[in-house]
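The structure under discussion appears below in the form of structure tokens.
One protein chain is absent from this view; the other protein chains keep their places.
Letters A, B and C name the chains as they come in the text, with residue numbers starting at 1 for each one.
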């Protein structure tokens, strides 16, 4: 088959590789119908994720069709259309049983293995480990594009941003960073009943996307946010929830500044450096800070919402490619700003 | 002043009575700008609430203006526009401290005292006990009509239906009964992210209101609901949350039938008779049943949402009257079906 | 092998039957080291559980040793000592993923299948379906007796009584019924920080057991409980949590009477008849009623506590038998009152 193969920092190509087979009784093989590219894939290509070895097929999000099943698979059948999520769950380790497969012990303590520790989804076929406890059958009547972004980005915004942040009806929420994952937080915070949703991003086109995804206010920088809060929240005390969706110390620290006493800072950003935590001010502030990798436990909920038309996850897909044009898709996604791209949708012809 | 006075079962009139004065240092007197009539007032007039004695001024919902303050009042001032809610809270008893003023010990164990144990709000003025811990200052920029129904009906639907029912994103919710309080549950369940919202009511005009307030499906009876669930929920197992908003045994029992294993039945209805609880079937079903009178603790949240335009509580007000025409307002509200009325809005000229 | 076989109402015997084999790749076969008898087994023998067909091996609780594994089993090995709990969990259906395997869809909607829909644990060997997602490896250093009752009774008292009842530090808790499952609720409510724990049972020896398991007060009947509450709780308002552990309408209704406004009634009892729910009084009382079958999700927690010596689950085992004397063990357990028995422990020689 053909697949997008990583050949070390800066190098990738659309290669012919061996067809995958079930190697464990709990595996299935899925033909990829639709896949996408994640910001993490760009990090891998920069060499920032050393665990990814040359020769690895990239990608960790897909909608596809089951074409082969391992001996122990009884709940999935050949022909089933499934969502293959970023996180693999064995279903039996303490973390999976607790609903936290992001730390699945059976796959090494980090549930993200596709395109990382095993071959991924940017290919014609992929082998899916622990398939029955990991994938989701896609209901009839929804398109691939409507569910594709439930593989990673939408549950990330919802679980790590909105749920960890305990966003509920009436809350004033700031989302710092309006890239795809920030937009996912905005979309699902809106759904959760926020009364005022503020997006912060220095890039104008991103602020426009934020408004389209449901933000009430959009500001270009932290200073504007500080002013907006001073004038626009009760006693100027701060937002109920601040969601960090960038991944640098400055934006994290901004979140701890603008949250009100008793509020929550929910970190989604992938950080490469430590931040300063101003405990000399925060110790008395009764705040909660959360971090996390997505678990995907909300995917059934999000599938229900997407099927009912209550979330428009297809809005993320701004550019479409055929699978053999995967390298072109990378080109556009890597320069998303130039193309005003959010996410690319790559489909089998 | 003038006020609507109860004179025993079936009897009421718009009378001249003494002007209220602060009798405790924590009282204020409020001039009524806007008030309404509740289904409970009709129950009182039928003689169903024997604690209400002849001579009592009725009414427990209002927006008004502070005109006099007791000696201990420091946070409210003459001229403040305030929402007077159905529930009085002393702020210091164990129930008020726990956020459950519906059982405020200082006012006798039931926080509903206006138009019940003390004179109420269907008058030109009313004395408000424990004012600072009970009323809410209304923000500038919202009309009386936008906040009036936050005095009782909207927090009732939200707290006793939606919050007790733990409605969250993606839930399938049935609301049985689409009178005003059922519509309040529908409006706030929509806001909370329900994926599918089913209203059940035998009256066609109520089903139409339900659709206008946000229901996805409307059915006339329990049988239709049972069929809708059998065909329309995963494995036909039932709804995540069933909200009872009628107050008779049949509708309560219907709710316990149509809820899925692990789901919640939230009772809002005011019941006059006991129901049969089929524990021989329910003991194994892992369900939760909740009951409750409104606390009003969600009013700040609802005020925030109303001010931000995220809930349209003014939709409840279908008919408007001047205060001196209070008896006419009762006439219309008592025959709401004939007038296709939901709630009446009664304003000072 | 030998096993205790049900032959229809009133009939059972210790028979020779076929040795079990793995029939699915996710099965294991376990040699039974220690098992027990549950009140449910007595119900089956009375003919109260028609789903149990003649020829069925009874029993749904055991500690044993893995002797054979299906092809898909990788996390369990021959020789592992395991706790076989009452509830089977496929690990992949919506209910198992939500932590509610009591309603596991893969095994028919009720997670209790051992000694019910498939052969059980009162035998020399048993086949364990969905083994990796169902059983728990027993840590070294604890005896079989210390963990045997974590198969069913202790998690039942804890999950369905204490957790559903939201018992926390400081709570006043009434447990109505001091049979084994009531004692399990008492033991785990004590652990959860209850300030006052009241056991209600008409049988004196049971009240003595209740005191030994941690009750502060023991009373013989509901009237005594009502008096104790009137004099001994703040304003005589009632207990924070009432746990029903009998299974008849009278005790359930008692629980709804003695709970304070805002409190919780947690039903554990297995009911054969409906109860009257006095909604005409309860609608305004802000109470929560819960029902449920055990899930077993708390077993890892209880294992941790048993291993650390923080719970003394071995106290339940009052009589010991050898496996071939299973019929004698039934005789004693069926007449527990005469023998002052709580639970019997049956061990392989």
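Things to note:
Here, contacts are C-beta pairs under 8 Å (C-beta built on N, C-alpha and C of every residue); 3 or more make two chains touch, one makes a residue touch a chain.
Please read these numbers as outputs of a predicted model, since none were measured by experiment.
Touching the chain that is not shown, out of A:213, A:252, A:316 or A:333: A:252 (per the contact rule at the top). Remark: the omitted chain is touched by one listed residue; of A:261, A:309 or A:337 this is A:261. Here the missing chain is touched by one residue of A:78, A:230, A:277 or A:327, and it is A:277.
Of the residues in chain B, those that touch the hidden partner chain are 24-26, 70-72, 74-75, 90-94, 96-97, 99, 106, 132-133, 297, 300. Residues 94-95, 98, 100, 102-103, 105, 109-110, 164, 234-235, 247, 249, 252, 261-262, 267, 269-280, 282-293 are the ones on chain A that touch the missing chain.
Contact between chain C and the unshown chain involves residues 158, 168-170, 172, 188, 191-193, 195-196, 216, 298, 300-302, 304-305, 307-308, 310.
Here is the rule we use: only the chains that are shown with their structure count from here on.
Centre-to-centre spacing of chain A and chain C amounts to 41 Å, using the average Cα coordinate of each chain.
Counting partner chains per residue, chain A shows two or more touched chains at residues 300.
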